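Apart from one protein chain that is not included, each protein chain of the complex appears where it belongs.
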Amino acid sequence: MTSIAMQRRKATAGRVWRQFRSSRQGMIGLSVLAVFVIVALAAPLLADIRELNPVFARAQGNPQWASPDQFGPLGTDYIRRSVWAQFVWGSRVSLFVGLAATVLTIFIGSVVGIVSGFIGGKTDGALMRLTEWFLVIPFLPLAIVLASILGRSVWNIIFVIGITSWPSTARLVRAQVLTVKQRLFVDRARSLGAGGGHIVGHHILPNVSGLILANATLAVPISILTETSLSFLGLGDPGAASWGKTLEEAFVNGAMVRNAWWYFLPAGLGILAVVLAFTLIGRTLEEIANPRLSGR
Amino acid sequence: MTEPLLSMRDVSVTYHGSGGAVPAVRRVSLDLERGGSLGLAGESGCGKSTLANSILRLLPPDAVVEGQIVLDGKDVLSLRPGGLRAARWTAGAIVFQGALHALNPVQTVGRQIAEPMLIHGTVPDEEAAERRTVELLGRVGLPAARADSYPHQLSGGQRQRVLIAMALACEPMLLIADEPTTALDLMVQAQVLRLLEELKEEHDLTLLFITHDLSVLTYACRDLAVMYAGRIVEDGPSWEVFGGPAHPYTKGLAAAFPTIGDPSSRMAPSGLGGDPPMPGSLPVGCPFNPRCPYATEACLEAEPELRIAGTDRRAACILV
Partner (left out) sequence: MHPGMTAIVEVEDLHVHFGEARAVDGVSLQVLPGEVLALVGESGSGKTTLIRAIQGLQKPTSGTVSVEGRVQTIFHDPRVQMVFQDPTGALNPRQTIYEIVAEGLRIKGTGGDERHLVADALARSGLRPPERFFPLYPHEISGGQRQRVVIAGAMVMEPRLLLADEPVASLDASIRGEILALMRRLVEETGLAILVVTHDLGLAWNIADRVAVMYLGRIVETGLAEEILDRPRHPYTRALLSVVPETREMAQQILVGEIPDLTRIPSGCRFHPRCPLLQSDTLAPEIAARCRGEDPGPVPLGVGAHAACWPVLSGN
C-alpha cells in the first residue's frame, strides 16, 4: 500500500523538480554550486595536497609572491605555496563547514521550533526566552569567546556556528508550526486518537518540511560567511586551508599592499559565488513551496 | 414599458489566466426594471459573482467582457474611467460578501462610510459628511456612536449593516448584494433581509441579489434567475420558479432547501449527484447532462437555448 504513496511522493518530487528546472535563477544557482561541488570532490585530482605545505613548496623550488603568469594557474603566496591548491582544497573545507554547520543549525532550530510551537504553554515560554537570549547576544563576541575556549578546530567552528545561529530558524519553524497546529486536519487526527508524536510526524513535519528545506539552503551561505569571518579573525583551524583562512593570511601578510590580487581574489570570488548559488537555490525552493512569493 | 434600469445583452466574461481562456459567463441576457428585484442563484463557480462584478466593471485585468451592459442609459463597457467611477457610486453600488474582509481594520467605520462621499464630492465638507454618516448609520439601524467603532468591535450582522450603509452613501439606484447574509446566523440574516426590504421600499432601490441560497432569494426577490456553468438556465417570478421548477437543475437545487412541514421531504434529503463542472472544461452538449436524471441522447448534442416555459418564464432544457 505504501507503494502507492511512494509513487505519489515520487510524482510530487518530479513536479517540484520540473518547477525548479523552469526557474532561471534556480538553475543558475544549481549550476554554479555543481561546479564547486565537483571541484571540492575532485580536489585530489586537481591539485597536490602537499602544495599546501610551505616546506614542500620550498623544496619544489616555487617562487615567492609569483603572479599567475609566472607560476600557473594562480600564482603563489608569501611562503611559495600554490594559490590554486589553496583554492581547490579550501573549497572542500568551506563547503563542508558550511553544510555541517547548517545541519546542526537546522536540527537545533527545528527541534526547538517544533517543540516550542507544538507543546506551547510554559515550555514555549521558556524555549522562546532562551531563543531570544541567544538572538540578542552579539554573535561575533560570543563566537570569538566560544572559539577561543574550545580551541581552534574545524569541528569546534561547526559547533560554534551551529550553537549561535539556530534561533532565527527556531522562530521561523515555531511560527509555521503554530499555523499548522490550528489547521482542522490536526483536530481530525486528535479525534482519531492520535498522540503528539503521531501528529508531529504525520501532520506537522510534512507541512513544515518545505520551509525547513528552504531555510536550510539559505542558512548554508550564512554558515560559510561565518566560517570565513572566524577564520579571517584568526580563529579558524590552523591545519585546515579554508577560503577564510586564505583571506586572513593574504591580509595579514600584506597581499593588498603588494597588489597581489591573485592571492585573495580567488577565495573571495569563490565565497561570493557559493553564497550566491545557495541563495538563488533557496529562493527558488521558497517560491515553489509558497507560490505567493513569486512575482513580487 | 419603460426602459429597464439594467439591461445586459449577450454578456460573456472570459478569464485569460495562465491556464488558458476560461469562460466564466457565457452569453447572458437579462433586464432589471426600476424598482424591481432580481435574485441570481447558483453554486460556486457558476459565474454569478463574475456577472455581478461585470456590471460595475470590477473584474481583474485578465477578464475580457463582451456584449452590452446598459446601466441607467449608459453603456458601461464603453465608459471612460471618470464616467465609470461616477457610475460605480451613483448608478450602482455593491455590497460585498465576507463583511470582515471588505472593511479596513485600522479605520473607524464612520471614516470608511464618509470616505466615498468626500472622494466623489457628494458632500461639501467634512462636517456634512459626518452628519450624513450618522444619518446613514441610523438608516441601517445602528446607533450614531457606532461611527467611532473599529470593524473588529462589531458583530457580523453589524458589519454587514455598515457595508450596506457604505453602499447607500451616494444614493445609488441599483444595489448589488453579493452573498450579504451567507456567514450570518439565521436571526441576523432575517434582520438584514428585513433591512434590505425596508430600504428598497423607502428609497425605491432596485436590487440585484446574489446567493447560492435559493430559499433566501425566493423570499427577498420578485424575480429569480438560476445560473449553471456560466449561463442562465431558468428565470421567472421567484415563487413560481421555486415552487414549480422547470429545469432539472433548479429542481435539484430547490430540493436542497426543503419546506419544513412538508411530509415529502421529511427523512428524505434529496439532491443531485456529481459536482458542478469546472468553467474551463464544460461537458459537451447541455453542460448539465452528466448530472441530469432526465438526460437523453439529444442532450449530448447541443446546448439548449432559453425557451418559453410559461408566463414570464424561461428555461434552457429540451424537455420544456
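Each chain gets a letter, A and B, in the order it is written, and its residues are counted from 1.
Just so it is clear, a contact is a pair of C-beta atoms (placed from the backbone, for glycine too) under 8 Å apart; a residue touches a chain by one contact, two chains touch by 3 or more.
What you are looking at is a predicted structure, and each value in this text was computed from that prediction instead of being measured.
Engineer: Can you pull out the displayed chains that the omitted chain is in contact with?
Structural biologist: Checking the complete complex, the chain left out touches A, B.
Engineer: Per the definition of touch given earlier, which of A:S67, A:S168 or A:N207 contacts the omitted chain?
Structural biologist: Residue touching the absent chain, from the options given: A:N207.
Engineer: Considering the whole complex rather than only what is displayed, give the residues of subunit A touching the chain that is not shown.
Structural biologist: 1, 4-5, 7-8, 183-185, 187-195, 198, 202-203, 206-207
Engineer: For review purposes, identify every residue of subunit B that touches the missing chain, sorted by number.
Structural biologist: Within subunit B, the residues touching the omitted chain are 43-44, 155, 157, 185-191, 194, 212-216, 218-219, 249, 252-253, 255-262, 265-273, 275-276, 291.
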